[in-house]
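The complex appears here without one of its protein chains, the remainder shown in place.
Chains here go by letter, A and B, matching the order in which they are written, and residues are numbered from 1 within each.
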Amino acid sequence: MSIAKRVQQWATFARTWHIYDCTWQNPFESASLVKTHLMGLHKPIYHPMNDCGDHVVLINTKEIALPGDEWVKRVYFHHTGYPGGASWTLAWQLHEKDPTMVMKKAVYNSMAGNLQRRHTMQRLHLFHDDQVPQDILANVTNQIRTPRTVPQRLDHIDKETLENFPAIMDYPKDYVLR
Amino acid sequence: MSLLRSIAGVIALARPINSATTVQTRRHFKRWVSPTLRELAHRVKKQGVQKPEPRSGFVEWNYRSELFAFGKRLNEDFQLPLLQTAFTQRTYAHQEQERQRKLGIAEADLQMGDNSQLATKGVHIAKAYIEAYLQNALPKVPPVGQQAIASYLLSTETLAHVCTHLGAKELIFSTEYPPSSETLAQTLHAIIGALSDSSGVERAFLFVRDFICTQLNQKDLLEIWTPEQPLQLLGEICTQKKLGEPEPRLLGDCGKNTVLAAYHVGIYANRQLLGKGFGEDLQMATETAAIDALQTLFEMHDDRQPFDFRLQLEAKNVRLD
């Protein structure tokens, strides 16, 4: 094998590090996206027996958003194995206990339950805020585009935009401002 | 061999050919077939691995017709005595002479030609033609590279490989069987020499082109010849061609702090991208980028125009010394 072919192989199987900002993202929409990169499904060389998955760093998992009232509708089940050991935890309670767990479980459950799953999960790095260790951050070279735009709060919009934004409704003449 | 033949006989006995008119299917094998075969297999195993037996040891071997067929297969007109000489190794000729001398044959009849002269001639022809061919096919590759590729084509392994697949193995008169790769290579040279004597040197050139140069087809040229110190060489070439100073730049990387770090380096000269390369560290990536740039400059990339094996080189362009 010539040197060019050897480094071509090296580059083909290089593990890329992606970063994904979970702020205001649905964890279950994000999971399918993250899973694709974790397993290497986005690569033309993908094969189930081919170890070509990438690393994904998830930041701000504390800021995930669920639609409607799903925080109280989604329930995580656990059984200790002993009689009466079943427990049901609401998503918001789980999120309060561990802000990375909802996201982690979403990614874990999005993958097929085979022997590879736990090894693939080892390549997932979760952080509840944006404080990522420097040695991990140095590896990152790609950002995964988020499907959902982060909504802007009215009190965070700067004053200039607020003043220049066109009005589409004026008060009637007899209106008392409140 | 006789053992094999007897096995074949037993099998033939066990399944006599049914007459074409009435097909009678038999629903059983005779009770003795299986133990017999088992016994035979046991004996074969006990004897161990046997040396390959030359085809010339067979009864119906006709050397003259084989020799004739050899030329016809290759669509060449050989003078048969010359061709036979080309197939005779020097050691074999000596051995044969000794044997005949012991039998008391007169000294005058003992003259037996060997292929050393033809081989010397063939070496010249092959070397000259291959060098001329490479000059024509890879004009931008420096002489060092052309020499390396030529020596690959003229190496014993390549020639032996060609010679074996031309079917010369059974025709060679040699003291050992199967003939060694050196013998095969020398025989191929001798065949080229014999062809040149039989039907002219142009024909020999075409033979070299068709059977030796074609070994380059789909080969990774970098595997045959890799420029040493590519960055330095690239610098020299860039100054020659006035492309500007080559400058490696990082195009991308991933997993810097891991054992699987990969770097992507591009080599620029005068703001023009010359080549790109990967590597597990920056030095290796720079080196491969330089090699990539050199490949582009020398036009020896994998995706270059394929070699033209219909090339008609003028005989005067081939330097026979």
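In this text, contacts are C-beta pairs under 8 Å (C-beta built on N, C-alpha and C of every residue); 3 or more make two chains touch, one makes a residue touch a chain.
The rule is simple: contacts and distances are computed from a predicted model.
> What does the UniProt entry say the missing chain is called, choosing from "Large ribosomal subunit protein mL66", "S1 motif domain-containing protein", "Ribonuclease P/MRP 14 subunit" or "GH11981"?
So, among "Large ribosomal subunit protein mL66", "S1 motif domain-containing protein", "Ribonuclease P/MRP 14 subunit" or "GH11981", the name matching the hidden chain's UniProt entry is "Large ribosomal subunit protein mL66".
> Tell me the shown chains the invisible chain touches, ordered by label.
Over the full assembly, the chain not pictured touches A.
> Determine which one of A:Lys35, A:His55 or A:His95 touches the chain that has been left out.
Residue touching the absent chain, from the options given: A:His95.
> Go through chain A and note every residue touching the omitted chain.
Touching the missing chain: residues 24, 26, 63-72, 90, 92, 95, 148-149, 151-155, 157, 161-178.
Throughout what follows, only the chains that are shown with their structure count from here on.
> Give every residue of chain B touching chain A within the complex, in rising order.
Chain B reaches chain A through residues 220, 222-223, 226, 252-258, 260, 262, 264, 277-280, 284-285, 287-288, 291-292, 295.
> Could you pull out which chain A residues touch chain B in their complex?
1-5, 7-8, 10-11, 14-17, 55, 135-136, 138-139, 141-142
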